[in-house]
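Removed: one protein chain of the complex. Kept in place: all other protein chains.
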Amino acid sequence: MAKINMVAAINQALAQEMERDGDVVVMGEDVGKDGGVFRVTEGLLDRFGPERVMDTPLSELALVGCGVGMAAYGLKPVVEIQFMAFAYEAIEQIYSHATRLRARSRGRFTCPLVVRTPYGIGIKGPELHSESSEALFCHMPGIKVVVPSTPYNAKGLLISAIRDAGPVVFLEPARLYRSIKSEVPEGPFTVPLGRAEVFQEGKSITVIAWGTMLHRAVEASEGFDCEIIDLMTLKPFDEETVLNSVKKTGRAVIVHEATRYCGLGAELAAFLAEEAIMHLKGPVKRVASPDAVVPMAALEDYYVPTAGRIRKAFEEAMKY
Amino acid sequence: MAKINMVAAINQALAQEMERDGDVVVMGEDVGKDGGVFRVTEGLLDRFGPERVMDTPLSELALVGCGVGMAAYGLKPVVEIQFMAFAYEAIEQIYSHATRLRARSRGRFTCPLVVRTPYGIGIKGPELHSESSEALFCHMPGIKVVVPSTPYNAKGLLISAIRDAGPVVFLEPARLYRSIKSEVPEGPFTVPLGRAEVFQEGKSITVIAWGTMLHRAVEASEGFDCEIIDLMTLKPFDEETVLNSVKKTGRAVIVHEATRYCGLGAELAAFLAEEAIMHLKGPVKRVASPDAVVPMAALEDYYVPTAGRIRKAFEEAMKY
Amino acid sequence: MADEIIERFEVRYLQAVDESGNADPILIASVSDEEIKRSFESIILTRTFNQRALSLQREGRIGTYASVFGQEASQVGSALALEKDDWVFPSFRETGVFLTMGYPIWQMFRYWAGDERGMKIPPGLNILPMSVPVGTQIPHAAGAAWAMKIKGRRAAAVCYFGDGGSSRGDFHEGLNMAGVFNLPAVFICQNNQWAISVPRRSQSAAKTIAQRAFSYGFDGVQVDGNDAVGVYVATKAALEKAKNKGGPTLIECFTYRLDDHTTSDDASRYRSKEEVEEWKGREPLIRLRLLMRKMGLWTGEYEKAAIEKARALVDRAIEEEEAYPPPKPEDIILYTNAELTPRQFKELKEFGWRK
Partner (left out) sequence: MADEIIERFEVRYLQAVDESGNADPILIASVSDEEIKRSFESIILTRTFNQRALSLQREGRIGTYASVFGQEASQVGSALALEKDDWVFPSFRETGVFLTMGYPIWQMFRYWAGDERGMKIPPGLNILPMSVPVGTQIPHAAGAAWAMKIKGRRAAAVCYFGDGGSSRGDFHEGLNMAGVFNLPAVFICQNNQWAISVPRRSQSAAKTIAQRAFSYGFDGVQVDGNDAVGVYVATKAALEKAKNKGGPTLIECFTYRLDDHTTSDDASRYRSKEEVEEWKGREPLIRLRLLMRKMGLWTGEYEKAAIEKARALVDRAIEEEEAYPPPKPEDIILYTNAELTPRQFKELKEFGWRK
């Protein structure tokens, strides 16, 4: 099996699903001729033509809004938002329409739409190029939110997302696009949505993370006996895998890039406070970004959890 | 002191702040001649004229976006969004600009903007007239989120919000607009932001709620010895009041209208799981709406927490 | 160096039948007697439904309702031009469109009673559930039109919205997409001159809404929206154009909302009786009656029969609607996703909605 990076893995997923299903179309700013600013869609225009790979005007609201209309009509649009922050204009289309179309029409219309976007820190880009606001989308009923952490699961999860019957927000950690490679089968395969994975087994602390922070947590775990869970699907998350691990270890540390207040870590910790409190030896720790605006490049490494901050949380967890 | 309802209390707050400070202006759809669809802004146009009370086109993005520009220039705009769901188009303006202007300009420009909107169930209106998506705003650094539960604190909190140096999302529970009256001083006064209030003292269970659900929790608490906290400011919430109460009671139940997943209840429970776990006798309970699209009027009473569902949580909490 | 004119635009106004019932011979030429009768009867049906909905609301039997009184020609005239494969993207004030398309009347009542099942569109009818957030359905129509183009279907997407809706970002971005990709879409703005209390002139400083089409590189036309025939002709032409790869059209139907905004509104707070009365004199049925009389298509009995028929239909629908079992709470959860989430599974039990 070839070792490839995440950009190549996502590109494969898109190409193979477009090959397999003529209803899959790709649209976004610069996704065609330019192949996407991260080259994720490279080659798709040549292969599938401008009717299925569409370079669009600079209109995020309409990108998602048109996606909803296409999906209702029977296509399976994969919309690329160039950076996560630029999806904010489209939140109404996602929240008031994409997530509700099935419920509002009692199943007559559905919205099999994928909104892909790079997210998180990592490229030292300009302002608003480092967002990790996944919690906003996780709060919306009727949608799935997915974050891959390796080339392998990027491909498998994206294929599942495209085949899913409802809308999926698919967040691609920009820092991981080219920084890791893994073995990825050449043909199409799926990694199921809604399932987490024990990325590293351990006995003393359950660590829950996803995307970039998964790897940082692994790095920080040296010297601790951590069981590290790659959440992968953030909404709905895999309660069983999380619970089983915490029952075993009795300690939980959640690591995420987003600001702490009302981040997904809150939901995970609240879940544990409700369902696992009798198994917990000590406090559920969240290692997250501060209650502050995401800084520009010069300070962004101080903003997101560092290995040091994560280790400190492990140490504190081990006090109990 | 006169007993007035929340509509009158908010109207007083607006009128008195406009009287006091010529930079306070009110804008929105139908806020002028019509006095607002809930009549909250009634009389303001006559009193302060069309330069300070502005009926605008149907453009929520621009309502907030123009508000940001006005605030940067030195006004104190109070923008009315007719119903909470219609603020979704403006989320980018709130999240990428209003909340960040101070940080981005290192204090040169600020954004003393208030976005008022009715929220929650209660009027049996059409679709998307019953949203309670406060958690989305709570996740944004650089903003305050406020929900009054009585006419008294509606007036005092709104005056504080208008005088605040930064942006405030001010959510008015539509169900409470006219359903309760309280004594409200005629002149201007403030209720501080960031402080919760013990609405009802008790020894066995700490109940945290706000807006409409505060009253429902009170109703459900009959027969239980509940300490009920009116959170009032949802972001940043008053950690001290919450913690002190839970240390005393050892039990916590959070009640909110919003869907449970990544709701504000998650942040509160996670806070307790981290800071109070050694004081908790049992699980932290959240009573919230299901992981489902807000239904239309016929089913909305089944969606939000009922007194029965709240009582059940109290009973379960008391098992420990 | 230069100071020159590089582009010119003209806004066209269409009226096929004037207030006295005189028809423009060219414009009406392609319209059959049958079509004119169908307009008349559909307006009667719409009006009958509308009146009953208003009374049911007053009696507390349905919730807030948005009357279409005054705007029936815009809705019926345009809907009659639709073909089976066209898709429609309505706002919340499109009763006339739904009914003209043959939507089950009892479901319309169900919807206004606050029940999602009212918008479970029957198979074969291509209309989306009414969009409540103003203007947000516009990009959906562009998207469906795009899908039609991609799939090579001979069909068009038709979107309805109001003058208020034309101020939203969705309008701009949606129409711009339609222009760039030359999509088979028809955008119908019912300019009823009010967005709740905000008059048309305060909605935009532009003289017409039709002229906004120039921003997107396609045609815009203003039509007398109280002239069912004119609206029909304009819509039909736009649909034809769309299906022949001619791209989108923006049609502004200049009409008037004769009732309150909804049953929760009191329009007397912001507009004069005189204005309303003046427009009542221009309501669409009057001129259609005059036209049809001239054409020998109208008699008192004919109208009476049409009214009776409409009443019977609406009465039966109300009976059906009210006999329909109430929605089940578990539906709240069941229809959100294709499959239940773990949390939903628990919730169904917790709330006692499933064993």
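Here the chain labels run A, B and C in written order, and each chain numbers its own residues starting at 1.
Convention: a residue touches a chain if its C-beta (ideal position, glycine included) is under 8 Å from a C-beta of that chain, and two chains touch if they have at least 3 such contacts.
The structure presented is a predicted model; accordingly, all values stated were derived computationally and were not measured.
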Chains in view touching the one left out: A, B, C
Residue in contact with the excluded chain [from A:Asp23, A:Glu89 or A:Glu134]: A:Glu89
From B:Glu17, B:Asp34, B:Glu92 or B:Glu131, residue that would touch the chain that is not displayed: B:Glu92
Chain not shown: contacting residue from C:Val11, C:Val276, C:Leu313 or C:Leu340: C:Val11
Full-complex contact with the absent chain, from C:Phe218, C:Tyr256 or C:Tyr270: C:Phe218
Options A:Gly125, A:Pro188 or A:Gly250, residue touching the unrepresented chain: A:Gly125
Contacts of chain B with the absent chain, listed as residue ranges: 25, 51-52, 54, 56-57, 59, 61-62, 64-75, 77, 89, 92-93, 96-97, 101-110, 141-142, 164-166, 194, 236, 238-240
Hidden partner chain, residues of chain A it touches: 29-30, 32-35, 37, 55-61, 85-86, 88-89, 124-129, 260-261, 290-293, 295-300, 302-303, 309
Hidden partner interface residues of chain C, rising order: 1-18, 22-24, 26-27, 167-173, 176, 179-180, 182, 202-208, 211-212, 214-218, 222, 224, 247
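The rule is short, and it goes like this: only the chains that are shown with their structure count from here on.
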Arrangement of touching chains [line / ring / star / complete / other]: complete
Gap in Å, rounded to a whole number, between the CA centres of chain B and chain A: 30
Inter-chain centre distance, chain A versus chain C - centres from mean C-alpha coordinates, in Å: 39
Whole-Å gap between the CA centroids of chain B and chain C: 36
Chain C residues counted as touching two or more neighbouring chains: 116, 133, 136, 169-170, 331, 335-336, 341, 343
Residues within chain A bordering two or more other chains: 61, 89, 92, 96, 103-104, 141-142, 236
